[in-house]
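Only a single protein chain was left out; the remaining protein chains are all shown in position.
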Amino acid sequence: MSRIAWSLGLWMALAGCATSTGDVSPMKAPLPAPAQLPQDGKLRIIAFGAHPDDCELREGGAAVKWAALGHHVKFVSCTNGDIGHWNMAGGPLAMRRAAEVKQTSKLLGISHEVLDIHDGELMVTMENRRTICRLIREWKADLVISHRPNDYHPDHRYVGVLVMDAAYMVTVPFFCPDTPYLTKNPVFLFSEDAFQRPNPFTPDIAVAIDDVIEKKLAAVEALHSQFFEGGANGHAGLVPDPNDAEKVAARKKVVRENFSKRFAATATKHRAALEAYYGKDEAAKVGFAEAFEICEYGRRPAPDEIRKLFPFYTK
Amino acid sequence: MASEKLRVIVFGAHPDDCEYVAAGTGAKWAAKGHAVKFVALTNGDVGHFAMAGGPLARRRAKELAACGKILGLTSVSLDNHDGELMPTLENRKTVVRLIRDWRADIVISHRPNDYHPDHRYTGVLVQDAAYMVTVPFFCSDTPHLAANPLFLYCDDKFQKPAPFSPDIAVAIDDVVEKKLDCFEALESQFYEGGCNATADLVPSDAAGKAARRKQVRDRMRGEFARGERFRKALEKRYGKKAAKVEYAEAFEVCEYGRQPSAEELDKLFPL
Partner (left out) sequence: MAFRLSPLALLLLVSCATPSSAPSRGGATEGKPAPVARMDGEQDGKLRIIAFGAHPDDCEWAEGGVGAKWAALGHHVKFVSCTNGDIGHWGMAGGPLAKRRAAEIKKCGEILGTEALALDIHDGELMVTMENRRTICRLIREWKADLVISHRPNDYHPDHRYVGVLVMDAAYMVTVPFFCPDTPHLTKNPVFLFSEDEFRRPNPFTPDIAVSVDDVIEKKLAAMEALESQFYEGGCNGGPHLVPDPKDPAAVAARKKQVRGEFEEYFSGPTTRHRGALGKYYGAEAAGKVRFAEAFEICEYGRRPTPEEILKLFPFFPAK
């Protein structure tokens, strides 16, 4: 680059850094702006799952309940799920699964996004940390939900790690300075899992989802590639002839029953946690539930704040 | 299941780790006709006080071959530098392919808590391969496994964040001499002392050398005498006979693989 061009460039850069007074001292530079929070009095919840189905399975019920009260919920799938089927993969599967979560989001009444990262290949990188940080900030989240970092699936574990790595950092103005920072660290929660090592899941919060179980099961049904067709571990034998209405209905019924059982198991397992929020009598009647653990790296909600974030309890 | 031929693969960090944690159990499986493979994810090329690089990697590979012969199994190492194992996607795919190519029923590795970063990251990599081995379009060049194998951790003494839990213990008194023969064959590591030794560890005279060999064998004998440490788990398996067991190896079921019942687990392991 010619000397003149270089000098000119430097001069222009200096001018660009100057305030109107021509002062370029760092303390006079414009401060990064905090995120402007909407004033509609509604909660803003963002959940991160590894694949286009994880959020739906783990917090789909709570999502419907929040949405029904006008709160803003977003589900983010951190991979595109493109190896999550026994017969289809790559772009076509990614597109198919994107369509599935578009459908489930309509059913649940929420927003969603699918990141274009290959299924099975989610790694803990600075780039991914920034992506998650920006998503949390852009959503202006009060509450963030994700996986614990203990889980059979590496993608689940690394979503857990990445979201923990974004906790607190979302409040640091000069981290990803292109995206307005949050003035309050959101509350971070982990969704339920069954793993015991190195430490088991703790049900700090449990939510009855009986009133919305039909919508959750409808979402499960809409995730056709994963459950009806069996996903990555499925096989042709699982999938009936689409023209055989009886067999199709039977298969749908099997899927529905499996998931009903799974969602009911949470209620049984975490009855004590339900009692803490619903009282013994009401908790005893709960058929289906979702449970969450408070992550130590987010803001620690006081008991009354938990009730504000989960405006579902009668007690 | 016990009457069928089992296929077992063990992942250690360095060319001696698999032998250290599973030589006894491996030999017993092999003696019963099961297919056992030991894989060191690094080539051990910084693991000596005087030799390093390619020459050491080759030497250690030869030591593994000798161990394999003694135990009746295959023992190999991968060409990754010792001390530099990272939990990358590429390494994860390598581990997935190895498990699949071996058509493993059982996979054994380190827990991700251990003093050595290579041990920890071997553990992480094997965890990262669990379940993924069953996903057809992950590493679609290698046929997937129809069932997630049983994944196990070998034992260690670390307490944080959680201690090792011996779900199954194997008495290896009947094969301990073979295990000790391996440690004699792992000359660079034990007789010569590995990376923390000095040249004066090995005497120059024949009598001195013999004494050194005996010293190493006795020391390793002591280290493998874990009957007391795993007495409870041994009693579960062997009943009254457990009281007499001197040498043992133990394993913990990893939550990310297949979850067998206690009976099934018991039947999979040689007595």
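Order of writing sets the labels: A and B. Residues in every chain begin at 1.
Just so it is clear, a residue touches a chain if its C-beta (ideal position, glycine included) is under 8 Å from a C-beta of that chain, and two chains touch if they have at least 3 such contacts.
Remember, predicted model here, so these are calculated numbers, not experimental data.
Taking the complete complex into account, the chain left out of view touches A, B.
Only one of the listed residues, A:103, A:171 or A:233, touches the absent chain: A:171. Seen across the whole complex, the unshown chain contacts chain B at 45-50, 52-53, 82-84, 86, 113-117, 120, 158-162, 195-196. Although one chain is hidden here, its contacts on chain A can still be listed: residues 10, 13-14, 17, 24, 26-27, 29, 31-32, 124-126, 129, 150, 164-165, 167-169, 171-175, 177, 198-199, 296-297.
In the analysis below, only the chains that are shown with their structure count from here on.
Chain A and chain B, compared by their mean Cα positions, are separated by 39 Å. Within the complex, the chain B residues that touch chain A are 88-89, 92, 113, 127-128, 130-132, 134-138, 140, 161-162, 255-256.
Residue ranges of chain A in contact with chain B, taken from their complex: 82-86, 89-90, 119-121, 123, 150-154, 195-199, 232-233.
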